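As you look at this complex, bear in mind that one protein chain is not there, while each of the others sits in place.
In order of appearance the chains are A, B and C, and numbering begins at 1 in each one.
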Amino acid sequence: MRFAVRSSLEYDVKSPAVFILNVEAAALRRQRIIVESLSLNPAFPIERFADDEGGSRFIRVNASPGPFHVSYHAVVDVDMIDKAPESIQELPVGDLPLDIMPYLYPSRFCQSDLLGRFACREFGEIEPGHTRVTAICNWIHEHVDYVRGSSNSQTSAYDTMVMRAGVCRDFAHLGITFCRALNIPARFASGYAWQLDPPDFHAVFEAYLGGQWYLFDATQQAALQGLVRIGVGRDASDAAFATIYGDAEFKDMSVGINAVGGDAENEEPTTRAVSVA
Amino acid sequence: MRFAVRSSLEYDVKSPAVFILNVEAAALRRQRIIVESLSLNPAFPIERFADDEGGSRFIRVNASPGPFHVSYHAVVDVDMIDKAPESIQELPVGDLPLDIMPYLYPSRFCQSDLLGRFACREFGEIEPGHTRVTAICNWIHEHVDYVRGSSNSQTSAYDTMVMRAGVCRDFAHLGITFCRALNIPARFASGYAWQLDPPDFHAVFEAYLGGQWYLFDATQQAALQGLVRIGVGRDASDAAFATIYGDAEFKDMSVGINAVGGDAENEEPTTRAVSVA
Amino acid sequence: MRFAVRSSLEYDVKSPAVFILNVEAAALRRQRIIVESLSLNPAFPIERFADDEGGSRFIRVNASPGPFHVSYHAVVDVDMIDKAPESIQELPVGDLPLDIMPYLYPSRFCQSDLLGRFACREFGEIEPGHTRVTAICNWIHEHVDYVRGSSNSQTSAYDTMVMRAGVCRDFAHLGITFCRALNIPARFASGYAWQLDPPDFHAVFEAYLGGQWYLFDATQQAALQGLVRIGVGRDASDAAFATIYGDAEFKDMSVGINAVGGDAENEEPTTRAVSVA
Partner (left out) sequence: MRFAVRSSLEYDVKSPAVFILNVEAAALRRQRIIVESLSLNPAFPIERFADDEGGSRFIRVNASPGPFHVSYHAVVDVDMIDKAPESIQELPVGDLPLDIMPYLYPSRFCQSDLLGRFACREFGEIEPGHTRVTAICNWIHEHVDYVRGSSNSQTSAYDTMVMRAGVCRDFAHLGITFCRALNIPARFASGYAWQLDPPDFHAVFEAYLGGQWYLFDATQQAALQGLVRIGVGRDASDAAFATIYGDAEFKDMSVGINAVGGDAENEEPTTRAVSVA
């Protein structure tokens, strides 16, 4: 499918500040960028850094005081791997590629070392594989309320497990945590999410199954086949759309995504196993 | 039923220390002490303090350095209120006696302000009353593992909700927390527990229903009709068997309880609603 | 000194709700209420409950749906004990009145069991007594930033110790926690605070020294001699100005206090040891 994505961020920079931005669609073999444009106003010089493994594209900007506006537009072709979920197996830890191992470890917002007993009790008996991770997503969807404002940037999976409320970021963190506790590598993913209402940056997660990173969305708020991936990382710490060092006031933001061509609007959220990586 | 209880505590006091001990059976209308003896060796003078409301009996001792041994024996008649659980209703908050209100508030180990969403989701639809608190106990018994050494004196209900393991103290704290989150007053209770194996001080909890404090034990390890109550309080902070101010090393402890007379040994744990208060 | 105090609370009650209100000045031997008036609109019937020990006066109201307005006015004579701080000693735990002991225990927001090492390191070498508690207040004032919005109703002393920001409630909780960790009984106190700017309900704390409860304010934002005490308790859980069971939306609030007569406005915050209890 082809998507047009756009985002716009506005800040009032109070003193010289460094912005690490991660708003561009990832460049992946199965996610091809047809056209794109990033514009900064003022047109500060940028430095680029790409994470080879996950395709995340970071920009670093040294911004001077005053209004600062970042605008991004792109047209992206997404050609996801699309498989029958039942066919996709978990890999034993002993067979995982070694560079995948760090995605088994706990991270700032995903204390998988603390939720192991629960994860084993609740999901340990479920048939391993893609369907087990779907069962994790279903559990989260059923047991955690999606409530705007119920969490903040410090909320971790440990907290969400008790409080039972959160937003997409918290749902992703909890999913990652359960996966890792079950020895399934998992990572955080941000993206432009088609059909997400209201439009916003979305957070989902990826689990490493059968040699690939499959997408999962415990919020069930968007269609996974319409996820234009931006960044990945161990958790939200690694994949924020903007990390700011210095004093800048957030003023406004808008995000959008549209399917281009076809009769996409009638499409249902997929129940297939999908992957861009 | 009549019970003989005993406990023995041994310390090595390193420097002058104050002990607050709470090992004597509570003196209640329905829990009558037939004979008892408390002996301290050395025979330091003691000060007594009774909590009128809950019947807890505290002893304060100023201990000098050296070995310190506390020994308690008693024969106690327990004549519990024993009712059909279905008949016992919750009281609306507006009808609670006002001195019971503090048992609705969160405490050190029972953060009922944080578990409300979960409690309402899980137990909110259950018929209010004694059977709902039993449902809470059953949930804890099913979802939390009883594992010696899995928790410590700092573990709170918040932690147990995530970690899903604990001992009797943690089970009681979680039960109290769920009750308070549902506007059911609840308090911590310590006691000598008949049929508990291995013998030890036990921790259970009481919920205020229909005008009385009913006993509950989420561990299901002892027979509630054989609980000889010692102390009550908001949580374990208030009802420790020993709180020590100063430097004393714990050396050894033993606890025992036997039914006296009758053919008690064949008795099953009660499924009735029981109360000593 | 004589003070006129007033408060006004407005709610929109969505469904039948129970309010526990604690806005009336405490009736104490040294805090005499000259005139007062509490008005509820609608004029729901009220039940009263007074805490004999601390003088807190609670009102319980069963409110029906619709707008609900609570208004309180009083004129209060405050005749505080006023002593030289150096003369006031701590009592050894072995000499504390036994009903004071619970104020040594940790509570929901005051985890004194966890901050003992820090408290001993930082304050252990300071001369015991009123001046040591003043040193605690000074430490808090110097090391914690008073920042509106930096904490919430779930913030505990444990958090404040790390985050180093809070409001009056957090300052009081930290002060209480340090005191208890040093075996000084301490409790939370709410009040109308003369010279507090902007006017609001204030939170301070009391430490039990030399047989009396002395007032302390780590925020240093008001004059302690002008604190008209409302409620006391183990921590904010016990002394909220309003605890609501049911669904009611907070609409508005105003609080005021004025010195009546004299040339009070020129008065400096006291540096004496003061107590109303």
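Quick notes on this structure:
As a working rule, a contact is a pair of C-beta atoms (placed from the backbone, for glycine too) under 8 Å apart; a residue touches a chain by one contact, two chains touch by 3 or more.
Everything quoted here is computed from the prediction, not taken from an experiment.
Among the displayed chains, contact with the absent chain in the complete complex occurs for A, C. The hidden chain makes contact, of the residues A:Ala25, A:Val78 or A:Leu114, with A:Leu114. Remark: the omitted chain is touched by one listed residue; of C:Arg48, C:His143 or C:Lys251 this is C:His143. One of C:Leu28, C:Leu91, C:Met161 or C:Met253 touches the chain omitted from the figure, and that residue is C:Met161. One chain is missing from the display, and on chain C it is touched by residues 114-115, 117-118, 121, 143, 145, 158, 161-165. With the whole complex as reference, residues 18, 20, 47, 49, 58, 60, 62, 92-94, 98-99, 101-102, 105-108, 110-111, 113-114, 153-154, 183, 234, 237-238, 245 of chain A touch the missing chain.
FYI, only the chains that are shown with their structure count from here on.
As a whole-number value, the distance joining the C-alpha centres of chain A and chain C reads 45 Å. Chain centres here are Cα means. That of chain A falls 47 Å from that of chain B.
Annotation for chain A: no residues touch 2 or more other chains.
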